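Taking it in order: structure first as C-alpha cells, then the write-up.
All protein chains but one are shown at their positions in the complex.
Chain lettering (A, B and C) follows the sequence in which the chains are written, and residue indices restart at 1 in each chain.
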Amino acid sequence: MARIGVFVCHCGENISRTVDTAAVAQALGEMPGVAHSTDYKYMCSDPGQSLIQAAIAEQKLDGVVVAACSPHMHEKTFRRAAANAGLNPFLCEMANIREQCSWIHDDREAATAKAIDLVRMIVEKVKHNQPLQPIHIPVTRRALVIGGGIAGIQAALDIADGGCEVVLVEKEPSIGGHMSQLSETFPTLDCSQCILTPRMVEVYQHPRIKLLSYSEVESLEGFIGNFKVTIRQKARFVDESKCNGCGDCTKKCPQKKIPSEFDAGLGTRTAIFVPFPQAVPNIPVIDRANCLLFKGRAKGKKKDVCGICARTCTRGAIDYDQEDRLVTEEVGAIVVATGYQLYTIGKIQPKEYLRGYGEYGYGEIPDVIDGLQFERLASASGPTAGEIRRPSDGKVPKTVVFLQCIGSRDPAKGIEYCSKICCMYVAKHTMLYQHKVHDGQAVVFFMDVRAGGKGYDEFTRRAMNEGALYLRGRVSKMYRDGEVIKVVGYDTLSGEQIVLDADMVVLATAMMPQLGIESLAQTLSVSYDQYGFINEAHPKLRPVETNTAGVFVAGACQAPRDIPDSVAMASAAASKILSLFSNAELSREPMVAHVNPATCTGCFHCERVCHFGAIQRKEVRDRQGNLIKVIAEVNEGVCQGCGTCQATCPSKSIELAGFTDAQVFSAINAIFA
Amino acid sequence: MSTATTAQQKPQAEPLADPGLKPGVAEGFEPKIIAFVCNWCTYTGADLAGTSRIQMAPNVRMIRLPCTGRIDPLFVIKAFERGADGVIVSGCHPADCHYAVGNYHARRRFAIFRDLLEFLGIEPDRLTFSWVSASEGKKWSEVVNDATQRVKKLGPFAAYQSLVDK
Amino acid sequence: MRLGYYPGCSLHATARDFDESFRAVAGPLGIDLVEIEDWACCGATAAHNTNRLLSIALPARTLALAQEQGFDAVLAPCAACYNRLATARHAMEQDPELKEQIVGILKRPAFTNQVRVISVVELLRDMAATIKEKVVQPLADMKVACYYGCLLVRPHEVTGFDDDEDPRSMEEVVKATGASPVMWEKRLECCGGGFSLSRTASVVRLGRAILEDARKAGAQVMVLACPMCHNNLDFRQKAISKYREEPVGMPILYVTELLGLALGLAPRDLGLHRHYVSPQPVIEQVAAATRSLAGGEQPAALPAPPREEA
Partner (left out) sequence: MADEIQELTGIAAASCYQCGKCSAGCPMVGEMDFGPHKIMRLLQLGRGEKLFEDESIWLCLTCETCTARCPNQCDPARVIDGLREIAIRRFDTKAPKRISAFRRSFLDQIRRNGRLFEFGLVLDYKLKSGDLFSDVTSAPAMFLRGKLALSPRRIKGIRDVRRIFDACLESGEES
C-alpha cells in the first residue's frame, strides 16, 4: 500500500482565505494510500520544508504531494527538500490550489471541494510515479548572443571574459544599436559614443568573441546545451578579409542622397556606406536597393552601369557577386538582446492593433520629429554637427515643444504600457536644447514625470530649474500654421486651454520590440506577449530566463528599459550562462520516453512524429544472431519529453516518464471516485 | 404645452425562460468538466489568470501535460466514461508550441476525433478545443466560463452513464 | 442597392437648397431617390441630450420603416440625421438587449436592424469616377475648402467611411469636379450646431474661426454637407463679419450644389438663389471658365437676391 504524505499550504492567507485548508488536509487523510496529511501556514518556508523531511523519515513516506502554489513556482524547491530527506525527487509533486483555485474562486465551499479534487488527482498520480534519475548530457560551452546593442555587447563581453566562446550576431552592418545614435545619456550627460565605442572595440578584438555583423538567425535546432543554430550572413559585397576600412569607396560613390537610417532619416549617406564613423566592424556595405550597378543589373542590363567603388578600391575588396552565406554554429545557450524600435504616429502601422495620431497630422507636418531624430540633431557626428536646427529649413528653433506619452499609455492607439525612459530623455533633451540655444524656450506637455532611478528625479528637477516649462496635460491637436506649428493643449494644474506656436515639436514615442521579433521568438520557440516583448520565465524570480531552457533574455526586447538596467540585465544573463557552463555536464529533467521492447512492433509511427529525431532503430536478435524484429529506441539525450509519440503509438509501447497513461487515468478516476 | 404623459412604467424586459435548459434539469446542476492542458502555454495562462485574480466558474479540474501532442483521445473517452459532463483540450497557438509541432499533431488528431464523438452521439458542445497562450489569462477564464455555461445548458451527461451502468 | 432617401426636417424648409441640389444631381448621376414613406424626425441633439433610449428609438423607427419598405440602405444627406441613424443602428447591433427593448417599444417584431446607413459624402465619394466623366463644366483652379463639421466622420466605429482625424472623401468629390481642394485646419471643428438660436454668441465665435482659417488657406468657396453648419456659416456670416473691417464674403455651398455647377446644371435648380452670402462670384467663375473653354455665349445670370434689410 502506498505511503503518501499530503501537505496543504495556507500560503499566509492566499489559499486559506477561500479554501478551508484544514478540511482539505482532513479529507485527504482519509484517502487510501495517504499515510500522513497535514496543513501548514508556509510550506515553502524553512520550517515548512523541514515538516516534509521529518514526515518522510518518521512515516517512511514513498511519495509527497504539496498542495500549494503553481509547480512553476516551487516544484524545484519541494523536490530538493524531498531529495535531501532521501526520497527520489520525482516522487514529489505539487497540486496547484492557489493560482488555479483559491485566487480565482470566491465561493468557499466550491473552492474547497475543487481543492480536494485537485489534491486527490495528484495523489493518485503520485501512486504511479516511478523514481527517476536526472539525465546528464554534455554541454557545448559556447554561447550565442542575438543583437549587438549595449545589452548584447555587455552579455558577450561578460561571457567571453568568463572563459567561454561567444558568437555575436548583429542584423545591422555595425554593432552599437540605438545607443550609438544617442548624443549624451542620462542622468550624467556623458557622451554616449565615449562610453560605448571602447566596448565595441573590445568586442571586435576579443579573442573569444566571433562577431557576425550584417547577419540574422535563420533557424535553430536542439535544446539546452546542444543547440545548432544556422545564421544567414547577408552579402556585404565587400570582402571583410581584404578591406582595411580606408573609406575611399564611400567618398567616390555617386549616389549621395540616400536618407541615412543611422541619422533617422535626417542625414544622407552613399550607396556603399559605413553607418557611422566609429562603426565596428568598420567595413562598408553596399545597399543593393539604391546602388546604380545593382539597380542596372536588376533591370537586366548586360553592361554594368557603375563600378566606381570597385575601381577606387586599391585592395580589390569589392565583390559584386558575393552571395549570402549560411553558417552553422553549435552553442549551449542563447541570449536574446534584440532591443527596441520606436512607435511612429503615421497612418500606416506595422501591427494591426496599432493606430496612428491623425490629430497630430499622421507625421506629415514638417519639423515634428521623434526622440532619436532629436538625438541625431544634438549629436556632434549628426547631420547638423550638433546644432539644433529644424529639418525643414535649417533655422534654429526658438520654441521647441516636447510631447510625452506618444503611443505609450494610450489604449486607444493600442499601447497601454509606459515606456519608462521618455520622461528622462525628454528632460535631457530640454537641457541639451537650452544649453545650445540660450534664448530658446523648451516646453514639455507631460502627464506624470516618472523618474525613479538613482539621481533621476534630481535630473528632471534640474531640467525644470534650468528653464524648461512643464505643462501638465496632453495635446489635443497640432497643425501647420504658416511658419510655425500650432499646438493646442491644456494645463490641468492651472485649468487653462493653452495654444502655443512651436518652431519644432519632438514626440516622445513609445518603445516597441523590433519588427520581426515574433518570427525570431518562434524560431527559438520562446513565448512573447501581445506586444511582441519576450516573456521572461518569472517576472520577479527568473527575470533573465525564458520558459525555454537555455534561452535567456536581456535589454529592451523583454520590456521598455534604459541603458543601466539593460547592462545589469545583460550581466545577469551572462552569469546565468556561465553557471550553466560551469559544470561539464548538464543534468536534465528525466521526463523522457521509454520503449517497451516486448510490445513494440516496429511500426515507427513514433519516429515519424518525433520532431527532435530522438527515435532510433534497434535490431533484436536471438542468441544465434538471427534478426527477430527491429524496434524503436529512444535516445535519452535528445528526447525533449513532449509525449507526442506516446499519443500516436498504436500499441501503447512507448511511455513518457512522469506522464504515463496509468498516471493520467488514475488522476481522472480520482475526480469521480 | 405638452399633454401630461400617462403614468407608465419604463418597459422592463421580463426575464426570458432559458430556452436551452432541458426541461426537468435541476436548476442547481453544476457540471464537472475536465481540462487537459499543455504545461507551457495554457497552464501558464491559467496561472496568469490566478495572479491577476480573474474570477471564473469552479467546475473545471485541470490535468497538466507537457504538450497537447501528448493528449491521447483515450483520455477524453475515459473522462466521459468516468462521469465528466464536459472536456476541454487547450494548448499553445499554432507556431507557438514549445516543442514546435506538438499542437499541429493535436489539431489534426482532434479534428477527426471530434467527428467520431459526434457520431457516437456525444453533443459537440460538451467538447471545447482552444488555443490559450501564456499571456492570455483573460481568455482562459472566458474558455472556462463559456464551456461551463454550454455544458450546464446541456445538463448532466446521463446518456453515456446509463450505457455504462447497464 | 435600393436607397431609401431620408431628407430630414430641415431639408423641407431652411435647407431646401440641399434637397433641391441633391435631387438635381441625382438624375445625371443615376441615383434613384425614393423617399422613405412617413419618416419622422431623428431627434438630433435635443433627443440624446434628454434621453438615450429616446435618441435610439426615434431613428430606429425610420430604420424599421426602411426595412419594411424594402430598402437596403438609408441615405441621409444631413450630417446630424446621418449620425443619429448610424449611432442607433450601431448601438442596437452592439447591444442585443437594447435591440429587444427597442423592438418592444416600436411594436415592430419583424425589425432586424440590417438596413445600412450611408451619408451623401460617402455615396458621392464612391461615385467619384462617374462624377469625373459626367462633369461638363470642370471648375478649373477654383480653390475649395471642404468642411466636414463634427458629426460626419465621428465617432469612427459608428460612421467608419473615412478617417476621423484626416478625412479625404469630400476632397475626392471636389477633385472629381475639377476644382482644387485646399488643405486647411478647421475641417472638423464644431460650428456650434444646435446653439444657433439659444447661444448665438458661441456660434458666431466658432464660425468666425472656421471661416477665417478657410480664407487664410486661400479658399474661394466652402462646401459642406450639413444644414446646421450651413445655417451657422451662411445665415450667420453677416453677424460674423460685423466686427471685421470687411465681410468674410465666403460663399457656403452644399457639396451637391458645387457638384451641380460642375455637371452644368442651372444655379436656380440648385437652390443657389436661396443663400445669404451670394454665390455669384462662384457662378461667374464657372461661367468664365466654360466661356474660355468653349468660347460660347454668356450663360443666364442669376437674378440678384432680394436686398437685405439694415
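By definition in this document, a contact is a pair of C-beta atoms (placed from the backbone, for glycine too) under 8 Å apart; a residue touches a chain by one contact, two chains touch by 3 or more.
Model, not experiment: these values are computed from the prediction.
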Residue among C:S10, C:S119 or C:S241 touching the omitted chain: C:S10
Absent-chain contact - pick from A:E261, A:E387, A:D410 or A:D661: A:D410
Selected from C:L3, C:A76 or C:L151 as touching the chain missing from the view: C:L151
Hidden partner interface residues of chain C, rising order: 9-10, 12-16, 38-41, 43-54, 57-58, 61, 65, 105-107, 150-151, 154-156, 164-165, 188-190, 192-195, 197-200, 202, 206, 235, 273-276, 305-306, 308-309
Positions on chain A contacted by the hidden chain, ascending: 359, 405, 409-413, 447, 472-477, 488-492, 495, 497-498
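The rule is short, and it goes like this: only the chains that are shown with their structure count from here on.
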Per-chain Cα centre nearest the global Cα centre, belonging to chain: A
Intercentroid distance (Cα basis), chain B paired with chain A, Å: 33
Centroid spacing, where centroids are CA-atom means, of chain A and chain C in whole angstrom: 52
Chain B-facing residues of chain A, complex: 70-72, 96, 98-101, 103-107, 110-111, 113-114, 117-118, 121, 522, 525, 527-530, 535, 547-548, 591, 609, 611-612, 640-644, 646-648, 656, 659, 661, 664-665, 667-669, 671-672
Residue numbers on chain A that touch chain C, as the complex places them: 347, 357-359, 361-362, 479, 481, 486
Residue numbers on chain C that touch chain A, as the complex places them: 163-166, 185
